[in-house]
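Every protein chain of the complex appears in place save one, which is left out.
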Amino acid sequence: MTVAATFEIEYLQYLGPDGTLVAELPPQAPSAADILPLFKQMLLVRTFDAKAIALQRTGKLGTYAACLGHEATHVGIGASMRPEDVFAPSYREYGAQFMRGVKPRDVLMYWGGDERGNDFSGPKHDFPWCVPIATQCLHAAGAALAFKLRGEDRVAVTCCGDGGSSKTDTYAAINSAGAYALPFIQCIINNGWAISVPRKAQTGAKTLAQKGLAGGLHCLQVDGNDLFAVLEGMRRAMERARSGGGGSVIEFMTYRLHDHTTADDARRYRDEAEVKDGWTRDPMTRLRTWLTAQGVWDEAQEKAWIEECGQMVDVEINAYLESKVQPVEAMFDYLYADPPADLLAQRAAAIALEKRS
Amino acid sequence: MTVAATFEIEYLQYLGPDGTLVAELPPQAPSAADILPLFKQMLLVRTFDAKAIALQRTGKLGTYAACLGHEATHVGIGASMRPEDVFAPSYREYGAQFMRGVKPRDVLMYWGGDERGNDFSGPKHDFPWCVPIATQCLHAAGAALAFKLRGEDRVAVTCCGDGGSSKTDTYAAINSAGAYALPFIQCIINNGWAISVPRKAQTGAKTLAQKGLAGGLHCLQVDGNDLFAVLEGMRRAMERARSGGGGSVIEFMTYRLHDHTTADDARRYRDEAEVKDGWTRDPMTRLRTWLTAQGVWDEAQEKAWIEECGQMVDVEINAYLESKVQPVEAMFDYLYADPPADLLAQRAAAIALEKRS
Amino acid sequence: MSAVAKDAAPAAITLIEAITQALAYEMRADDSVVVLGEDVGVNGGVFRATAGLHAEFGSQRVIDTPLDETTIAGLTVGMAAQGMKPVAEAQFDGFVYPMLDHVICHGARFRYRTRGRLSCPMVLRVPWGGGIRAPEHHSEANEALFTNVPGLRVVLPSSPARAYGLLLAAIREPDPVIFMEPKRIYRQYKELVPDDGEALPLDVCFVLRDGTDVTLVTWGAQVKETLEAADALAKDGISAEVIDVATLTPLDFDTIAESVAKTGRCVIVHEAPKTAGFGGEIAARLAEECMYDLLAPVERVTGYDTHIPLFRLEMKYLPSVEKIVAAAKRTVAAG
Partner (left out) sequence: MSAVAKDAAPAAITLIEAITQALAYEMRADDSVVVLGEDVGVNGGVFRATAGLHAEFGSQRVIDTPLDETTIAGLTVGMAAQGMKPVAEAQFDGFVYPMLDHVICHGARFRYRTRGRLSCPMVLRVPWGGGIRAPEHHSEANEALFTNVPGLRVVLPSSPARAYGLLLAAIREPDPVIFMEPKRIYRQYKELVPDDGEALPLDVCFVLRDGTDVTLVTWGAQVKETLEAADALAKDGISAEVIDVATLTPLDFDTIAESVAKTGRCVIVHEAPKTAGFGGEIAARLAEECMYDLLAPVERVTGYDTHIPLFRLEMKYLPSVEKIVAAAKRTVAAG
């Protein structure tokens, strides 16, 4: 038999669900002291998430997409990037964005129905939240192409979900990243569900990582609830991208512990037992266990930190709640750099109508 | 190292460019006597192709996409299908279509600017020629889904080119075929070029066959100039599809010996040396050599048959040339089953205008 | 579940329930009807339009798709060409764009391209329009994408009864139908819609209220504001005729022309942006065919020529009763 090609996709896991190492940490793994701030960041994200859900439940926020359970993946991705890199998120990766300077108030503004959330405090070149699934992946590929053409040492990182991996845009991004050997990382955050559609209904592919083979990218699957695996996967992909080695696809195996969004009711389609099982692989618990075992963390510290997180988030929530609605002309003012006359006439009419009513 | 998945893509080749076997023929390979009609079919296709090009050059046909060099792939695909299967071609696979009953005159009508070419003599359920690259692949997947839902023992076969393998529709077809385990075969006819863009610029993937891995399909690469390899590849995929084993992607390695279409001038972007080299792998020569060695074919037979082909094609050409242009109302009559009043008014106006001028 | 229960006693239902009722009716009546889209299965659709269908008809008839609109559109076209009657769902209007290629290049052309050999009896259901405080891309009124495309029918019901009857007609129609559903009024009110399988015609506008002074022409969710505007105008002694276009293309212009012949004035109301919105087509027909009937210039009350804002501002974008009344009064004042 003549073989045209063979492929092997590696799986990375270091810290098991019980908080003990299942494999030797890679040489480049951060020390316990260096991991600690990331764990604290994960706790901040979880605090924010819970408060945002509560805000929605009390009518003070629109539909909100929780990130419960994704903290290790999101924070690990954020921690692996440099400010000058570009991040093209979907609508869920606040944990990565906070590490890049985006503020919780920006997230709240966005889900609160105010475009100013997208004019966020993070890097001015980062892409905004992206609702049309996976279209952001191609924007990241376009950014990576710009970096390559301009000879800049920057990497474009983008995320989509397990559902998003079916989207043709993801394939287009992967294929063009391969065709142009771009500094590009496609993160596929496999949380098991795309609203009500389970991972297995999305594709016959054994892994989502192998989507990258279609474009000749390097493919890797990692335990997305294991911060060490996330960091090591991202480190490898970043190194490859920065050294001209081209793009990567990383599948992060995690689990959506919450409903899809606050507009969803997962009990319609998902077993409670599965969610329970999902909690046994919670990224926080295992890292807490490990850090505690390393002697750098304890209950008292956690309690104090969570309290601090609550206060920090409350400041953000207040900033959001106190924000004034944009004036009516805001819907005209950002459409064109150079607005046409007819539009200015409509703007004037809208303002006049406001004044009247 | 933990491995998430491994893949191996087989390459099939039996009859080498010099007309001798490079591997033992598979047990299911047709006998020389059974191969002969297919070889004759390939000669017919080549005769047609040359005459169609000549017609275009003399202004009697519109743009025409030649199939020179693709005969083994096209005829092999056509020979592997049953009438009740559905074929969703691109715009080039006449060799496959002729085996399904499509007539050369249909091809000429289509490229001659007449929609009636698509109301062709082949199976009434086959898809028409498809200009928007690779969109036909998804229609084939849709057909396969219909077959599966209705419990019909039918397979949907579709073709796209190396260029078409970059198209998001191809990925969508592959992924849905995998997700639903459809009786579906994606033929990727890699003829080295997509107009002026060479295969290597389309993708970083080592093979185009591996595009199928993204959807969990079975993947195979075959020598598309070796009729035996084409038949064996198709046989395996057909067997898999019919037995509920799901879809396949087959990459046929062939070469576009002509310009992209008669509107193209490949000398702008392609080395003559490459074309010369392409001719050394011509699918006809090797099969002729082999059949001659088997004692079932000789020069005299070839001469006689080519003459017969010429006559058959001329009959078709005449039928095309003598066809009357459709009346002006034809552009209204096939739009809706139940045409709206305003359209009928436009139709009447168009007819009136015709009568006046 | 009641909406799909076969022998349920007739009960007043919402527009979205009428959609479900029509789907269930036709799926029972015609085996070739299947429903497909994202989350249409066990979950019953993000708007619950397919609620209960999976339980009744199973995964062979109610098909969750991979998350890709190109896939949905391409599979739908392919299935329709092979003798099925697929009813595809776009989850929201803002996700319909990747479907256009298959709908326009193939769905709308199969019959034409093959001289009738193949056809494409598909329905694409598109929850449409703004006003539900949803995230970005959940609020587009993009019917103009489809109205210049020959071979399609673009339908936009505005009441439970019309949703039921027009959806039945759409599914039975041998050519592709874009069926846009005004999500803002999905649950606005209930009406008694007998599950009798009676389709409504796809080639007529519905005159919802007779009037003599001005014709208000609209479709979809704005029918609500337009009827309210007619009420308000009545209080000021202005008698407004209200027309729900319902099927935008092919357009039943005769009904509109007849009305304008009577009233001499016309206000067109829609929530899509004004420029090149479908209202322009109606105004153009009036300029061409009814000029001598017009006592006053035609008015359009529409969304502005900007994107519908996120929800803090969206209601200021949409046509309001106030804007409609003002426009109608201008036409009355003009002549």
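The letters A, B and C name the chains in turn, as written, and every chain counts its residues from 1.
Convention: a residue touches a chain if its C-beta (ideal position, glycine included) is under 8 Å from a C-beta of that chain, and two chains touch if they have at least 3 such contacts.
These figures come from a predicted structure and were not determined experimentally.
A.B. asks: Out of A:Leu149, A:Ala273 or A:Ala300, point to the residue that touches the absent chain in the complete complex.
C.D. replies: Touches the omitted chain: A:Leu149.
A.B. asks: From the list A:Leu138, A:Ala205, A:Met238 or A:Ile317, pick the residue that touches the absent chain.
C.D. replies: In the complete complex, the chain left out is touched by residue A:Leu138.
A.B. asks: Which one, B:Met1, B:Ala273, B:Ala300 or B:Val325, makes contact with the chain that was left out?
C.D. replies: Counting the whole complex, the residue in contact with the absent chain is B:Val325.
A.B. asks: Which one touches the absent chain: A:Asp169, A:Glu251, A:Asp264 or A:Asp282?
C.D. replies: Counting the whole complex, the residue in contact with the absent chain is A:Asp169.
A.B. asks: Which one touches the absent chain: C:Arg113, C:Lys224 or C:Lys316?
C.D. replies: Answering carefully, the residue with contact to the hidden chain is C:Arg113.
A.B. asks: Could you list which residues of chain A touch the chain missing from the display?
C.D. replies: Given the touch definition above, chain A has residues 86, 88, 115-116, 118-120, 124-125, 127-128, 132, 135, 137-143, 145-147, 149-150, 156, 168-169, 172-173, 175-176, 179, 330, 334-338, 340-343 touching the missing chain.
A.B. asks: Which residues does chain C use to touch the chain missing from this display?
C.D. replies: Looking at chain C, the ones touching the missing chain are residues 70, 94, 97-98, 100-101, 104-105, 108-109, 112-113, 136-137, 142, 144-145, 147-151, 249-251, 272-273, 275-289, 291-292, 294, 296-300, 304-307.
A.B. asks: Since one chain isn't shown, list which residues of chain B touch it in the complete complex.
C.D. replies: Residues in contact with the chain left out: 62-63, 91, 110-115, 129, 131-133, 163-164, 166-168, 194-197, 201-203, 263-264, 268-269, 325-326, 328, 330-332, 335, 342-343, 346-347, 350, 353-354, 357.
Going forward, only the chains that are shown with their structure count from here on.
A.B. asks: Taking each chain's centre as the mean of its CA atoms, how far is chain A from chain B in angstrom?
C.D. replies: Between these chains, centre-to-centre, one finds 43 Å.
A.B. asks: Calculate how many whole Å lie between the centre of chain A and the centre of chain C, each centre taken as the average of the chain's C-alpha atoms.
C.D. replies: 36
A.B. asks: Roughly how far is chain B from chain C, centre to centre by C-alpha average, rounded to an integer in Å?
C.D. replies: Computed value for the inter-centroid distance: 40 Å.
A.B. asks: Counting only residues that touch at least two other chains, what does the list for chain B look like?
C.D. replies: Within chain B, the residues that touch at least two other chains are 168-169, 172, 175, 179.
A.B. asks: Give me the residue numbers in chain C that touch at least two other chains, ranges are fine.
C.D. replies: As it turns out, chain C has residues touching two or more other chains at 66, 68, 70-71.
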